[in-house]
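Excerpt of the complex: some chains, original placement.
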């Protein structure tokens, strides 16, 4: 049996890190698949990530029903998480965020996000863009139904990241550490690529380089970056 | 009768939020219509929003005369508020700000601000630009007369936001929460659209999407964003 409590504490820290590194603002969330029951996942109740505590964490089944809600408000967009966990057994953590740097790439009809910095290799060579309007027409843009969540998961496919038009992204990681690191460097890569658009022809990471680097930053709770981020956000002394 | 004191405390918090989120700097202000007397509104005395306290709040009639000034200095631009409250019975809160991200849109003769991010839907599909020079010629650019305030309100029309050339904007909300949220995401949208100008053809929010999302973020003092913003600026523990 896994040390579930320690893992949930790291999920709380992950919320704080994403807020402190400005991956999320008032909105956005990170979940973790239950380490012992792959048909369950953990996600905070409806609260801004910077403020999440252990008491806010709710357990869900893959249809996004709470196991023990205890009156806590729930994120309406939890089908992003349920949809991806059902489609992708290799995924153990999902981040949904609206990092500002990403948005131009979600609304552009011509420019594709693509890794050019070594620490961003984990975002993957192919990053699709899901547009809720394609299948569901005019909506309030939120992923509130299982049908929408499954559709997003289909667009994500086998990739690590899917952008969401006019909205943000979904990041699929092998662990909480992986999903956090990928989210941070997704944002960094978007910022750098936006600037580099003005620099003429560019050299991107090659497929071979991407393959060798993926997951490299994210060995777990003892990694250098995790120590740094968790201390910066005040989650560790 | 409304719980006026709690509402005024939230008006003070709104001042702090706008400062902390860098919507305002030394200048800019937010007002609230009196909940029980629609011919009155509340606005701080002349002070930077970050420093406003309950003692600074002055009550005004719609011609911007103070009810009980008690020697406090007044913002010269209060006709922005009086003008909009008189013209728009549906408006209960007005923000005037100079958020830097907006300014290029106020001086451009060709680029129009337009929502592309779902959380920015509340800024509305149509955002006019008011130029004080059109009717009043060379001025010190400040909206200091009722005539100027009414002219600005006419340009605003039925919209949620009017830009002001070389100056900033006026935001008209259904509540303090709505006006704050719209002001924050107006700034965010301006920043994103400025970057996205270099990304070729873009997909903007559709009228149907804007309609479904407007006001969605702003259910009031218990909303997720309000909790987040009020804690970030230190106004709540």
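Chains here go by letter, A and B, matching the order in which they are written, and residues are numbered from 1 within each.
Heads up, the rule we're going with is that a contact is a pair of C-beta atoms (placed from the backbone, for glycine too) under 8 Å apart; a residue touches a chain by one contact, two chains touch by 3 or more.
Every value quoted in this text rests on a predicted model; they were computed, and no experiment measured them.
Novice: How many copies of this one chain make up the entire complex, given that 2 are placed?
Specialist: My count for the entire complex in this file is 4 copies.
Here is the rule we use: only the chains that are shown with their structure count from here on.
Novice: Centroid of subunit A to centroid of subunit B, CA atoms only: how many Å?
Specialist: Whole-Å distance between the two chain centres: 33.
Novice: Write out the stretch or stretches of subunit A touching subunit B in their complex.
Specialist: Result: residues 25-27, 46-48, 50-51, 98, 100, 103-105, 107-111, 131, 133, 137-142, 165-167, 194, 197-198 of subunit A touch subunit B.
Novice: Which residues of subunit B touch subunit A in the complex?
Specialist: 116-119, 121, 188, 191-192, 195-196, 198-206, 208-209, 211-213, 216, 224-225, 227-229, 231-232
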